[in-house]
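Shown next, in structure tokens, is the structure this report addresses.
Left out: one protein chain. Kept in place: all the others.
Here is subunit A:
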Amino acid sequence: MKDTDIKRLLYAHLFCIFSIILSVFIPSFFLENFSILETHLTWLCICSGFVTAVNLVLYLVVKPNASSKRSSLSHKVTRLLKCCIYFLMSCFSFHVIFVLYGAPLIELVLETFSFAVLLSTFTTIPCLCLLGPNLKAWLRVFSRNGVTSIWENSLQITTISSFVGAWLGAFPIPLDWERPWQVWPISCTLGATFGYVAGLVISPLWIYWNRKQLTYKNS
């Protein structure tokens, strides 16, 4: 593992953070009355779109796990389809989990689902980009000691921090401050976003800090 790797990781992450910041400011030039809280759904869609786009671009440019063998077009297409299916499945399963956590079943379905999409964007899409539709690899990365590169390590950290952010985001909901951001699912989406950003910031730093201790099986 070299310092250049970490640098690349850092730049990639800064790019992601930049895209999230852009998703806050750019739409207000095109859309009237755009604000995160009031037109939350729009922002959710835009943010998910931006983050997805950035991840795809990064995937194409950086190619962290550049596989040596060239694969056929049909193979690529099936891979892409598989990825889409995985993404949709993760959206639906997140939706189910939110409902199990107490989100309203019938009202606010669209809000809940867009939150699920956002969380999938933060967690599933990087996984798909990095690991491909390969459940075995996912399980390996998210088991206690199956990480094989700094990219996977950072993936682990950002994913977990997005989850933790969304989890913590639910805390202010019962408070009686009667603020607009306490409405479901705004605090959770904001929490997830902050968690994701925090993960993006922390993971390169953390890896840099622990670069001596970190040894990977086949790096």
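Everything that follows uses one rule, which is that a contact is a pair of C-beta atoms (placed from the backbone, for glycine too) under 8 Å apart; a residue touches a chain by one contact, two chains touch by 3 or more; residues count from 1.
Quick note on the criterion: contacts and distances are computed from a predicted model.
UniProt records the chain missing from this view under the protein name "GPI ethanolamine phosphate transferase 2 isoform X1", selected from "N-acyl-aromatic-L-amino acid amidohydrolase", "CCAAT-binding factor domain-containing protein", "GPI ethanolamine phosphate transferase 2 isoform X1" or "S1 motif domain-containing protein". Touch with the chain that is not drawn comes from one residue among A:108, A:137, A:170 or A:198, which is A:170.
For the chain left out of this panel, the touching residue among A:83, A:201 or A:214 is A:214. Against the chain not displayed here, subunit A makes contact via residues 97, 99-102, 105, 139-140, 143-146, 167, 170, 173-178, 210, 213-215, 217.
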